[in-house]
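I have a structure here, written as structure tokens, and I will follow up with some questions on it.
Yeah, one chain of the complex is gone here, protein chain that is, but the others are all in their spots.
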Amino acid sequence: MDRIPVGILGATGTVGQRFAQLLADHPWFEVTALAASDQSVGKRYIDARQWLLPTPIPKGVRDLVVQPVEPPLDARLVFSALPWNIAGPVEERFAAAGYAVCSNAASHRLERDVPLLIPEVNADHAALIEKQRERHQGRGFIVTNANCSSTQLVLALKPLHDRFGLRKVAVITMQAISGAGYPGIAALDILDNIIPFIAGEEEKMQREPLKMLGRLNDGAVSDASFILSAQCNRVPVRDGHTECVSVEFEKKASPEEVMEALESFQPSADIAHLPSTPAPPIIVHCDPDRPQPVRDRDAGHGMAVTVGRVRPCPLFDVKFVVLGHNTVRGAAGGAIHNAELLVLQKWVS
Amino acid sequence: MDRIPVGILGATGTVGQRFAQLLADHPWFEVTALAASDQSVGKRYIDARQWLLPTPIPKGVRDLVVQPVEPPLDARLVFSALPWNIAGPVEERFAAAGYAVCSNAASHRLERDVPLLIPEVNADHAALIEKQRERHQGRGFIVTNANCSSTQLVLALKPLHDRFGLRKVAVITMQAISGAGYPGIAALDILDNIIPFIAGEEEKMQREPLKMLGRLNDGAVSDASFILSAQCNRVPVRDGHTECVSVEFEKKASPEEVMEALESFQPSADIAHLPSTPAPPIIVHCDPDRPQPVRDRDAGHGMAVTVGRVRPCPLFDVKFVVLGHNTVRGAAGGAIHNAELLVLQKWVS
Amino acid sequence: MDRIPVGILGATGTVGQRFAQLLADHPWFEVTALAASDQSVGKRYIDARQWLLPTPIPKGVRDLVVQPVEPPLDARLVFSALPWNIAGPVEERFAAAGYAVCSNAASHRLERDVPLLIPEVNADHAALIEKQRERHQGRGFIVTNANCSSTQLVLALKPLHDRFGLRKVAVITMQAISGAGYPGIAALDILDNIIPFIAGEEEKMQREPLKMLGRLNDGAVSDASFILSAQCNRVPVRDGHTECVSVEFEKKASPEEVMEALESFQPSADIAHLPSTPAPPIIVHCDPDRPQPVRDRDAGHGMAVTVGRVRPCPLFDVKFVVLGHNTVRGAAGGAIHNAELLVLQKWVS
Partner (left out) sequence: MDRIPVGILGATGTVGQRFAQLLADHPWFEVTALAASDQSVGKRYIDARQWLLPTPIPKGVRDLVVQPVEPPLDARLVFSALPWNIAGPVEERFAAAGYAVCSNAASHRLERDVPLLIPEVNADHAALIEKQRERHQGRGFIVTNANCSSTQLVLALKPLHDRFGLRKVAVITMQAISGAGYPGIAALDILDNIIPFIAGEEEKMQREPLKMLGRLNDGAVSDASFILSAQCNRVPVRDGHTECVSVEFEKKASPEEVMEALESFQPSADIAHLPSTPAPPIIVHCDPDRPQPVRDRDAGHGMAVTVGRVRPCPLFDVKFVVLGHNTVRGAAGGAIHNAELLVLQKWVS
């Protein structure tokens, strides 16, 4: 099969570079267009901005010339790594111009006809694309992936919600600095330090999971009805968000039943065969001191989440710790995974 | 007034060194004896073990010769920085030999006739010393301070419990490496990493606050009856524990009422005048990104705790973040503060 | 004696804040004016910018209203913490308007009639002020302190140059992030990393020490004639620069003689009595693993430098490691020290 030509919007930022890295040898997609802000336009990608990742800049993109962030681009699908303050209207214009847009930005996540997708969790929500196409009066559309900290939480909550029904979820995060982009956090603010605040993050975490774990009825998603409380902290870790979670269920469940539900979680066969789906999606540790960022963030090539310390909670039913790679599963990798789902479901071809 | 001669048990460890540092210019106490394990006995303090603190080793102790950890010592009161696995019987022997023992170790904290003290919180619990003296048939006794992470939590909870009544408390900690002693945590385990586990810590945090916030009746403490859940994490921070707390009250209280209760908290006048009592004991921040270890751990010379991010909790009533210096207020400074209380109440003279 | 009214130019940056902190209880100076860039002008100091230091913002300055960085200011002496790209002409205007300017900026350091001062090293160079006053045709003038990494190096080299004569000096630095200001270094660039480059730093280190260790003849400084090579690195340390130095002398000297020269170094009695002069200015360690930033940067309230590992060098004569506090001795503290010297020498009154 010929690879589908794809573009990256916001290609020079940290998430944009991660897209370029993860798409380098992708079996289904080929990067044919890079777009970024004015100061990069017209430069070769390698000259546009310092490459920040430890692996070399991929050969396929290093000499591509950066274009403006406007349609048309030589691509059928575009990945958006645009900052929130400009993503909204730009993504709209690409959708209106007929492109499939897989966005990592927050702008459209909560719109009624925009799917907020994790393939293993709510692949059926992609059906919202029909409604959106009506609105756009064309073939283009936008799908989104969630905030990094929401994504890994929802992946762990999915089998528990299915099996036991979520009623209450308390989550405290310890988030890596890469989540803030580049230059992002100043070293003086985080070396030997913790910042107990990330602007806008708690609001997203208290809202997005309800949509992702909601139910599709008559072409609309009705939110899940459990209650979420989030406290978000920035910690001196390069990559990998660690989250402490306590859960109360509709049906009582023991830690053993929770572990069993997590370990046995499997997406459907067609989703399991997507190039980016990790096997298993959820790794459960019994060692008392796991998961840890340096030891677990790269599990499943950064696409698996790792759960540990599953035990009774004196206040709710069960508490545990979940860890995921924030710029892979939680950002670029998640968006690419969604694009693969769109191909599987024939929204893109 | 002549200063009271005091000794330090376990003087060469990190907490022992902190005792030596904080007692250097103490107006009421003078370090006259240092005791440590066999390999240090007979050496001058400065030669016994590498000095780990950034301030120079105090002149008054550098040439003291380290003695065995057994009575008699040339002191009326001894501070115990002994490791948990030997503190129990050694402290008993000192109490039996007539010494006042201010212990930072966990061994005796939960014993019925041993006070677990924070001067601003439960100074009246010192009355348990009477019972203990009956048991020891002498003037000696043991008082204890709590685990570092419990201490700062209880200081923040005290005014809230008094005013609104605690029903449920969920706490997630991000604890500094100095809490694990020296050598303690291996650098490979914590640089660019989080460890979501500290052996025994959650059990202490779920138990000790109930005693400290309990009520003294007929010479015994009846535990407070709220429910606590703790998740303890180790983070790459040198000093200062950060704790994310959610609280449900008996009487509903708004974030504003909680802030007011915290800010207006004042110990009684005699306790406020102890040399180590900070003014105020609780600092409340309105900046959204405080408290932070590097900016707040030294508040009140390490004896104040700092609270920030007081806001509604979707699950409970109010959530906030509290930070304290784990080896000052949470260890050596807390024990010295307790010793000052003993002088004030004339248990030691 | 009435305290001399002083101003701080660039008061809201990291060095400016350090000036405010160190001047808080100064016996000779009182901060009466704060000046900063347009976005801060008109605001109270406490509201102008986030306070970055761990000690509280001093009471004497918190409510001062920030003024533009232009004369006149209500002060007789101004400390300049201005960035290099604007310091030059602004400091000139203050000097022309009759102010004594103690500048931490690089702009004027190498000008022929501007002293580049360290009180213990070259107090006599202040005589250049005479020449400068002729040029300014008034009482105003500029004195400068050196780059942070040069300052601590020169302080350690001074007794060696006096005693043995420097011929060659090789220095490799490991510099703290605070040296880059705020926001300065991005956390993603330095956590778990080293950056082997600091723009412009090696040029300064290879040039400034020659002036400071030069000789005053007929109202001009003739540079010292030894050769310097510098390699500057940024490391994940908050404060304190560590420098590895190898030295070849005119007269051969053993490590023991070098240690003796460093330990016995004393400034003249009047300079030793300046409020900021540490005693001793140079601390020599025999422990094989010192100096270290966390253990030695605060020596002498951040004004002393610490030397260790003095030993033979297979290529030159002797090698050693020297450490100093880059934002105290190496920046604001050094400039205040210079201002004290100006008072002592009656250039300011």
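Before moving on, here are some points about what is shown:
Going by the order they are written in, the chains are A, B and C; count residues from 1 in each one.
Heads up, the rule we're going with is that a residue touches a chain if its C-beta (ideal position, glycine included) is under 8 Å from a C-beta of that chain, and two chains touch if they have at least 3 such contacts.
Source: prediction; values computed, not measured.
Summary of contacts with the chain left out: across C:174, C:261, C:283 or C:304, the touching residue is C:174. When the whole complex is considered, the residue among B:71, B:236, B:267 or B:280 that touches the unshown chain is B:236. Only one residue from C:114, C:237 or C:299 touches the chain missing from this view: C:237.
Of the candidate positions B:41, B:65 or B:191, contact with the unshown chain belongs to B:191. In the full complex, chain B touches the hidden chain at residues 14, 52, 177-178, 182-192, 236, 238.
The omitted chain makes contact with chain C at the following residues, 168, 170, 172, 174, 192-197, 199, 206, 227-229, 231, 233, 235-238, 242, 244, 246, 288-295, 308-309, 313-316, 319, 321. Considering the complete assembly, chain A touches the hidden chain via residues 52, 54-56, 191-192, 238, 287, 294-299.
Basically, only the chains that are shown with their structure count from here on.
Chain B has the Cα centre that lies closest to the mean of all protein Cα atoms in view.
Chain C has its Cα centroid 48 Å from the Cα centroid of chain A. Centre-to-centre separation between chain B and chain C, using Cα means, comes to 40 Å.
One finds 42 Å separating the Cα centroids of chain A and chain B. The set of chain C residues touching two or more other chains comprises 52, 191-192, 238.
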